[in-house]
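As you look at this complex, bear in mind that one protein chain is not there, while each of the others sits in place.
Residue numbering begins at 1 within each chain, and the chains themselves are lettered A, B and C in the order written.
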Amino acid sequence: MKKGVSFEIESLGDTVIPNTASTASYFKFHSDSERVLYHHLLSKFQGEVDEQGLPAGFEVAGPRENIFFQGEKCRAAILTCGGLCPGLNAVIRGIVLQLWYFYHCKQIFGVRYGYNGLRNDSEEIVKLNPDWVRDIHSVGGTMLGTSRGAPPVDEMVNKLEALKVDMLFIIGGDGSMRGGHAIWQEVRRRGLQLAVIGVPKTIDNDIPYVHRSFGYETAVKEAAKVVNAAHVESRGAPYGIGLVKLMGRYSGYITANAVLASGNADFCLIPESPFELEGDNGLFALVKERLRRRRQVVIVVAEGAGQQFFRREELIKDASGNTKPGDIGAYLRDRLNTHFLDVGFPVTLKYIDPSYIIRSTPPNFSDKIYCDHLARAAAHAAMAGKGGMLIGNWHGHLTHVPMSALEGEVRQVDLQSDFWFSVLENTRQPYIIGPSVCVAD
Amino acid sequence: MKKGVSFEIESLGDTVIPNTASTASYFKFHSDSERVLYHHLLSKFQGEVDEQGLPAGFEVAGPRENIFFQGEKCRAAILTCGGLCPGLNAVIRGIVLQLWYFYHCKQIFGVRYGYNGLRNDSEEIVKLNPDWVRDIHSVGGTMLGTSRGAPPVDEMVNKLEALKVDMLFIIGGDGSMRGGHAIWQEVRRRGLQLAVIGVPKTIDNDIPYVHRSFGYETAVKEAAKVVNAAHVESRGAPYGIGLVKLMGRYSGYITANAVLASGNADFCLIPESPFELEGDNGLFALVKERLRRRRQVVIVVAEGAGQQFFRREELIKDASGNTKPGDIGAYLRDRLNTHFLDVGFPVTLKYIDPSYIIRSTPPNFSDKIYCDHLARAAAHAAMAGKGGMLIGNWHGHLTHVPMSALEGEVRQVDLQSDFWFSVLENTRQPYIIGPSVCVAD
Amino acid sequence: MKKGVSFEIESLGDTVIPNTASTASYFKFHSDSERVLYHHLLSKFQGEVDEQGLPAGFEVAGPRENIFFQGEKCRAAILTCGGLCPGLNAVIRGIVLQLWYFYHCKQIFGVRYGYNGLRNDSEEIVKLNPDWVRDIHSVGGTMLGTSRGAPPVDEMVNKLEALKVDMLFIIGGDGSMRGGHAIWQEVRRRGLQLAVIGVPKTIDNDIPYVHRSFGYETAVKEAAKVVNAAHVESRGAPYGIGLVKLMGRYSGYITANAVLASGNADFCLIPESPFELEGDNGLFALVKERLRRRRQVVIVVAEGAGQQFFRREELIKDASGNTKPGDIGAYLRDRLNTHFLDVGFPVTLKYIDPSYIIRSTPPNFSDKIYCDHLARAAAHAAMAGKGGMLIGNWHGHLTHVPMSALEGEVRQVDLQSDFWFSVLENTRQPYIIGPSVCVAD
Partner (left out) sequence: MKKGVSFEIESLGDTVIPNTASTASYFKFHSDSERVLYHHLLSKFQGEVDEQGLPAGFEVAGPRENIFFQGEKCRAAILTCGGLCPGLNAVIRGIVLQLWYFYHCKQIFGVRYGYNGLRNDSEEIVKLNPDWVRDIHSVGGTMLGTSRGAPPVDEMVNKLEALKVDMLFIIGGDGSMRGGHAIWQEVRRRGLQLAVIGVPKTIDNDIPYVHRSFGYETAVKEAAKVVNAAHVESRGAPYGIGLVKLMGRYSGYITANAVLASGNADFCLIPESPFELEGDNGLFALVKERLRRRRQVVIVVAEGAGQQFFRREELIKDASGNTKPGDIGAYLRDRLNTHFLDVGFPVTLKYIDPSYIIRSTPPNFSDKIYCDHLARAAAHAAMAGKGGMLIGNWHGHLTHVPMSALEGEVRQVDLQSDFWFSVLENTRQPYIIGPSVCVAD
């Protein structure tokens, strides 16, 4: 947890409207004072308390007994931003169904192609209803479309005012959450009654305060299949090398879990753990040793790994303003091929870059259920008039997390954790892949 | 949490042998004083502390800096009990690989067909090694075989003494854990140095202190497919009823999640929520109303639901000593068919009971990874000389849970939780299915 | 080929309207004189010629250069009959798309719930168009619904006259094709201009003159999964017996192919090959021998096998008028359990009857393509004014087959064929399972 970060959630004002959902009489509502502890480990917990002497924690997500908006009169807008991720449609569907059936809110707009659908001149608005969303949860991608980049905040808030919407749902990555925070600040400045709720999307599972992001399990499943394909290809050829590049600009979760799920990889290279090519204990030497012993080798690399091989000035930014990492997959392919040609050790390298195939997969059953839970929590938060927040996941509970808390943070694999060691044991790669053999003393 | 339950873990004695795993120098070991808090909600947490004024919690699982056994000299035994569950082989594999490679323990015995393999005259012992387990994680069922029932504790401990094993791993359900606890007590009585570690198996996900049990996600996935099949059958026939019986003697988790994952069910009947057939608001009336409106209906029932329809004396026990629930699937099939024949409303009912098909499925990628983590934790606990405990899962951490803590408890669906309400909204069934319409006031 | 059977196709009259499909100028039309030879083996072919001295053969299906109906003015009706089979929706979709886009026929009616939708008082008619069918090919079952049984032919033809349709497409089994033939005869008697075209549906692949029926490959795939489940269950238990009942009233194709695809079965019991339970070489003895040697056994039985164990008078007919076979699955389960109890050899038998799960599966990619081809051929035949015929498959070509040719015939597994021997080699079961060991001399 970053110093000075606050977990307090802002809102549009007092909630005075009783939540009259038909099932209300049986229901256990949640109150804003329920908190999920940040630290759940006894050792860690003891020292850290907030100003009131209470351990810091997150608001628990869920329906509130009193809410801010009157469902029947509500108008809502939903948009999806950034790259595809399994489950986008399931989240859209869940929000629509919850607003429609639980809160009787029937003015729901889908903004097409992300923030760009909020441009002044955009006509990219579709009306959503239960029929429109009925079967979309089993379909990959997003029926609303997505894009990178955004018009100025002012222009977007103007458009939202023109649409007269009371709540905006943003399904997107950390960049989109920054955008959502900016919209929320402008909303507050103008004194509008517009809830702004995020559902964090990251196929890399790297958003802080979100232990599990939707679509991630599905992505691991698909990624593991590709690692298995590389294994089959490498076994089929004399001194075969299977090389796979997976998603993960800043964190190696998807790569590491795909390696664990496959059980067929020899090297797992992730952004958190730098590595070298040359030297007695460098990748070239280790690969050669494995080829000698087992005649095949499988290398799985996250797209953000090995970025020290690229010069900053050569890298480009995508439309969202994120610097695109250097293409470590193609780089390794070329360097490995050249190296083994140079040393007169003929190898057969097969390179697979499956990105779109993984991103466009429909969610598996587990992610479908999870998307539904996230979507319902987002609808409850919006109805309660909250803003500038996203739905998090902490110790197995859905929570409210201020969008501002994400600033400058990224969830990464802890290189001293049981998790990373299970990867090392699985691949049997050394802890450090570097110039000289590192001996534990 | 039951009154008076203790989370303290017993062990064979002091751990004085340094853990010299090859990766040790980089590793973050866990200590026994690290605890996962039982209550992670601020509201709940405050009142409950233990004698030392500390909130109650579980030992964190994982490798210890000092251990009890010397890996190279260790002898281990593994057995699987009860019904099949996806992932049994993956747990066996994980234990063998961890003992072999991390602790250099190479005397590992597989006991075939569960506790019955520990009978006096049994010769059902196989030697396990990495080659034997290499690819079994992708295979359904258990390569060791399983059975219900057990010989007397004395006989089993005699056999374990004869095998000279230092640790016994039991992969089984709550009954098997009771058996494990009895073995551990006998071990303590005899003063043996034999660690007894459980990996809890429950396809129903109903073991207390275990938020997620292995194989459960896979089972939900397969169960949801069957619900979809029932949906297709019910749509294909005039006034079609699709009826599916799923696992779940005491808890409706698998049934409820299959309903959520499918999105195609109209009624979800679970043990936690009693229901009636007759009356204005009984199942017959509700089914008829749906058939009139939508011409098809899908009912999913957990095997333990509606047990009030059976007389106790008619029920039988299985070999494990568990009372088998009355066959609610066949009961509903017959009652529905008779009822609609009687009232002159012809229906076409298709009944599906997929039990074995679900139980024998190989684990999905997510469960494969999870089984691996559980198995590693079990191996670490055994090497540390612990006993009478199982690997739990609490707030996302693997934990140590005394086998005795399970006694008399079962994890059930909370009928006032967001989770159950998401099921009700999904099916649009009323909160109470009973004789008269229940109006919320 | 049955004596006296004719392959000549009837039609409504001369085809004088040029087929002006937009792609016509590039197209290779088929003429009615193109024939697929019945015998493609040289040895067989020589002796059999028809009256003109030409070898007997089937009309080749496909578009004709001149057609009978004018597309824009056409009205068509489609119905599905009998049990579910993977691909029904894909056939419906293919017919609609072909009529709509190729022939500009835009009055297409879906008759719901099979022939019963043609009852006098039925209002079960829906209008079909490309939007309605767009995505249904990936969905199991039939969106039109199906049923067994039919009203009198007169009543159905009255209804068709009232609907003013020019063509009726019947997707159904051999019983439904008999019904279609009766409708066609009544149509001829009344002098109506109504084409009657069948698309044969048989999950058992047992319709004569149809080498491959749609949905069959998908069914084999699903059935093989169930055989694998039984294998896993039988391996998991001491002296485990996995018993699976599959579809196949008169022919064992699906059972035999599921056995081949799985590779895990020990006994494949089909209607074509009678077997006995008792005796030195009976099923009991053979099962016991395998259990002794391999400790597990998997038996796969087609529903129509072993019917000699049932007395004719005990059997019942279904609504289509077909005699339902005795339940050989439950019979074997009970007999095996009793036998091994009696002889004091404890076994653990797990019985799986997956019928609906297989029938409701969506078609695999191969069947989707095949359904599309069948549907297009059916549309072409109808536009050419043909009637009383179905789309067959002979030597890899789609053909026209008179519905009358099916009478009294069923396609069965040839017990002397390479195919059946590959099953015997796969299971290693003897050619004859009977009272005494049969020695080849």
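As a convention for this text, a contact is a pair of C-beta atoms (placed from the backbone, for glycine too) under 8 Å apart; a residue touches a chain by one contact, two chains touch by 3 or more.
Here the structure is a predicted model, which is why all the values come from computation and not from measurement.
Every visible chain touched by the undisplayed chain in the complete complex is listed here: A, C. Contact with the chain that does not appear here is found for just one residue of A:Phe7, A:Tyr113, A:Phe267 or A:Tyr370, A:Tyr113.
When the full complex is taken into account, the listed residue touching the unshown chain is A:Leu84, out of A:Leu84, A:Ile197, A:Ala258 or A:Ala302. For the chain left out of this panel, the touching residue among A:Ser147, A:Asn205 or A:Thr427 is A:Ser147.
Only one residue in the set C:His211, C:Lys288 or C:Arg335 touches the chain that does not appear here, and it is C:His211. Considering A:Lys28, A:Arg75, A:His211 or A:Arg235, the position touching the chain not shown turns out to be A:Arg235 (whole complex). One chain is missing from the display, and on subunit C it is touched by residues 22-28, 30, 33-37, 40-43, 45, 54-55, 57, 60, 62-63, 97-98, 101-102, 137, 211, 217, 220-221, 224, 257, 260-261, 263, 364-366, 368-369, 372-373, 376-377, 395-397, 414-419, 421-422, 424-426, 428, 431, 440-441. Touching the omitted chain from subunit A are residues 84, 112-113, 116, 139-143, 145-147, 226, 228-230, 232-233, 235-238, 240, 348, 350, 352, 354, 356-357, 359-361.
We take it that only the chains that are shown with their structure count from here on.
Among the other chains, A has the CA centre that is most remote from the centre of subunit C. With centres defined as mean CA coordinates, subunit B is found 30 Å away from subunit A.
Each chain gets one centre point, the mean of its Cα atoms, and the points for subunit B and subunit C are 42 Å apart. Counting partner chains per residue, subunit C has no residue touching two or more of them.
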